[in-house]
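First comes the structure, then the notes that go with it.
What you see is the complex with one protein chain gone and the rest in place.
Letters A and B name the chains as they come in the text, with residue numbers starting at 1 for each one.
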Amino acid sequence: MTAPLLRIEGLSKRFGGLAVTDAVSLEVRAGEIHALIGPNGAGKTTLINQVSGALAPDAGRILFAGRDITRLSMPRRVRAGLARTFQVTCILPGFSVLENVALAAQARDGSSFRFLRPSAGEDRLNRAALEALAAVGLAHRAAAPAGALAHGEKRQLELAIALATRPRLLLLDEPLAGAGPEETERLIALLGRLRADYGVLLVEHDMRAVFALADRISVLVYGRVIATGAPPEIRANPEVRAAYLGEDEA
Amino acid sequence: MRERAVPLLLFAALAAAPFLGFGEGYALTLLARAMILGMAAVGLALLVGGAGLVSLGHAATLGVGAYAVVALDANGIVEGALVLPVAIGAAALFALATGAVSLRTSGVHFIMITLAFGQMAFFTASSLAAYGGDDGYTLYARTELGGTRLLEDRLVFHYACLGLLALVFLFCRAALAARFGRVLRAARENPLRVRAVGFDPYPYRLLACVIAGAIGGLSGVLLANATEFVAPSYLSWQRSGELLFMVILGGLGSLHGAILGALAYVLLEEWLSHLTEHWRMVFGPLLVLSVLFFRGGLAGLLAPRRR
Partner (left out) sequence: MSAELLLVQALNGLQFGVLLFLVAAGLTLVFGVMDFINLAHGVQYMLGAYFGATLAAATGSFWLGLLLALPAALAAGLALELLVFRHLYGRDHLAQVLATFGVILFLNEGVKLAWGAAPLQMPVPPLLEGGVALMPGLQYPVYRLAILAAGLATALLLWVLVDRTRAGMLVRAGATHPDIVAALGVDIRRLFLLVFAFGAMLAGFAGAMAAPVLSVEPGMGDAPLILAFVVIVIGGIGSIRGAFVASLLVGLMDTLGRAALPDLLRLFLAPSPARQAGAAIASMLVYILMAAVLAVRPAGLFPARAG
């Protein structure tokens, strides 16, 4: 058994008096979709923020492929192979869809301290960007200004940007939120395919998607992981049913 | 193709100007001044329009360049092959040091800090008694090129300024379109997005400051040569404000706008100051009105309607 791709040990974060992340430990293996579920305000996004480097934890360690990255900046983590999407869409609205993704490809393609050649004409970057766009089914919108995309399309674009950084691990914060039924189907199929190449930590409220996709599920309530296990175990866990699923199924 | 047509026409007009009735000494001096300030404004436009960094201390880089000329002149060194690299290097170094601190902050902090650093340079220049302090310093001669006094000739000076302006403009435009500029522009729109794809905006922004500073240093050398006189007023914060105004007047969306803005500014200043001694009383409200109602700038007027 190889070392896990991502390993979180005793991570803690307080906002004022509130423990939003409370001694969380968690692992994501390569080729695994690990879903993180929990009610609104449970601290899922805050956890993702700490893993991605947007927020510094108060205590605990984050290991990525065996390496301690707890003190690394966000750009360095991304370059190490850790990409994320945002719950609140984070794109470059004034750039074209293609250029949004090409920028990510550029980060993975040698130095960006280049001053003379127009970046828009760099075939290698554009090809990589188109490939990522095709993977999420957005290639036909490549020329559109990103700000003009529909909400669901913006979610797809976020995913394409993350893929274009050539990550080993994806941190996805509610990728399905706001997508229509058709888009949801397509995204679920896409996420299923991603499993082959990436480890995924998936935060999602859509339980149908979670149970269809996840290899393992962790349940976060008030900043604490109350259960981790395969989907059937989680479904059967009385504590989880009480704390979380109960509200859904009642 | 107006994107290319407007700057082409602009440079063609500047090249033809000496033969279109602007050959008189004074008009040519005025045009040279506009081109030199336009050069500094192009550098500033790279910062403001490209990187979204509003510097209110840009005149300091011109001042550093100009005072480098003074310092060398006072030691009898007037050879351009030495003066130019030293002056440009000094200005770039100044931009590096102040930029490194200023970039730790953003937004309104950045504006205030660049203003403060500019003022620091101003007071330093005023306290340089060896170079005339507040009264300024008159150069013995213009910078020489390979030992010749080529720049003394108005026409040669005009074309030297024009050539350098074109060079600066082309470089900045290329840099903005290239990878470097893409990171800068993206970081202006959404720094978090840029960080989340693996770029730390800081070194890119810092380099943008240094490039703009080096260009400012070059304009400082030329300005010192144009007037053969250097004074602390080169570095005053009003001058920084004027440069910023040129950039906005021309339009933030394009670099040639900065040149248009500088031309318009210098000509307007000239015209108004002939009309009345208190021309600033007209100029001030004009500035306010242009900010309130003239958002696209001059380049916006000339450009096709888009977006």
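In this text, a contact is a pair of C-beta atoms (placed from the backbone, for glycine too) under 8 Å apart; a residue touches a chain by one contact, two chains touch by 3 or more.
Since this is a predicted model, take the numbers as computed values, not measurements.
The chain not shown here is in contact, across the full complex, with B.
Screening B:L10, B:A87, B:L115 or B:L235 against the full complex identifies B:L115 as the residue touching the chain left out. The chain that is not drawn here is touched, among residues B:L20, B:A130 or B:L275, by B:A130.
From the set B:G89, B:P191, B:G241 or B:G300, the residue in touch with the chain omitted from the display is B:G241, counting the whole complex. Interface residues of chain B facing the missing partner chain: 48, 54, 56, 101, 104-105, 107-109, 111-113, 115-117, 119-120, 123-124, 126-130, 237-238, 241, 244-245, 248, 278-281, 283-288, 291-292.
Assume only the chains that are shown with their structure count from here on.
Measuring from the averaged C-alpha position of chain A to that of chain B gives a distance of 44 Å. Against chain B, the residues of chain A that register as touching in their complex are 52, 54, 73-76, 78-79, 83-84, 86, 90-95, 99, 102-104, 106-108, 111-120, 122, 161, 164-165. Taken in their complex, chain B has these residues touching chain A: 171, 174-175, 177-183, 185-186, 189-190, 192-200, 204, 207.
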